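Note that one protein chain of the assembly has been removed; the remaining protein chains are unaltered in position.
On to chain A.
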Amino acid sequence: MARLANLETEYPVLDSTVRNFCASHGIFSVEDFLIHDLYMLAAFAEQNNSSERLKEGIAQVLSIIDDMHQPWLNGMELLEDAKRNKHVFPTGIQGIDLLLGGGIRVGQLTELVGPSSSGKTQVCLRTASNVARNHLVLYLDTGNSFSPQRIAYFLGKTINPSSAQAKNQFLQKVMSNISCHSVFDMFAMFDVLHQLESYLRCQDGRGGCQMRLLIVDSISSLISPVLGSSSTQGRALMTSAGYLLKKLAHQHNLAVLIINHTVGGEGGYSKPALGDSWKCIPHSRLFLSCDRGSNNYNVSILRHPSMASGKAARFVI
């Protein structure tokens, strides 16, 4: 939101008298205006010499603010939007799809939590290979865990190879839909999400193959180095990243899948990392674990908007 000084060119009402009056109350930008008590401000304006000017200025700023909020939607419009845009993408793993009633939902942030080697990256790769058949996928990799061979293996399992060349063409077509980018710190991640936002805004206008899945593997390794030090910037970065991901998911009809790891909790049980502030940010949270020495994995629901938590299932990759 702009500083009041910058708005003067567009709205000449906000001249220096208005600005000096606001500055005397500690208001320098439109945002400060929102935090302030407006009745008190109006009362002070009354007592001032050029009260008419000041009241006009205040009214102008309020009208600017009115233009800035998101449009109101009623229940029917939301239902329309849900039916038309918010589909469900199957992950390709039977156990998980049955548990979630179809798969991961567009417009929601789904989190996979689990100790190391519990299959989180494998589930993401499998989902990416499934969704990439018809849509674009962006995979943000923080630990060099993206493996194109694995994607090729998953795709190879699902088709009947009529000829090596046909199989090659199919692989090329699907794998070109998956883009992978490595990010190694939180600020680079924000840059990438910023670029993604402008890409998605252009995409909404045109047709063709659209991006529908964003995977972040893993968000905890980006946030852990900045979280917990004496300043609160780490937590601010974490929550603003979470809100940005949810906003992208809802406004541009993306399914977002993120990976988190676990830390030791009380009593020796492992609990998800990133603490209580992160707990309420993802829409759904799934806890993965692996039976030692075998290919069997367990998944249980920690949180889901439409299903009871505690339900569990097993799956094999």
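Assume a residue touches a chain if its C-beta (ideal position, glycine included) is under 8 Å from a C-beta of that chain, and two chains touch if they have at least 3 such contacts; residues count from 1.
Throughout what follows, contacts and distances are computed from a predicted model.
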* Assign the chain not included in the display its UniProt protein name, restricting the answer to "DNA repair protein RAD51 homolog 3", "Geranylgeranyl transferase type-2 subunit beta", "Regulator of G-protein signaling 6" or "CP12 domain-containing protein". => "DNA repair protein RAD51 homolog 3"
* Asked: Any idea which of A:S50, A:T158 or A:Q195 touches the chain not displayed?
  -> A:Q195
* Structure fact -> Per the whole complex, from A:V18, A:L138 or A:I219 the residue touching the absent chain is A:L138
* Structure fact -> Out of A:A42, A:M175 or A:I317, only one touches the absent chain, namely A:M175
* Residues belonging to chain A that touch the chain removed from view -> 1-4, 6, 28-29, 31-32, 116, 132, 136, 138-139, 142-146, 148-149, 151-152, 171-172, 175-182, 184-185, 187, 190-192, 194-196, 198-199, 202, 211, 221-222, 224-229, 231, 233, 236-237, 240, 261
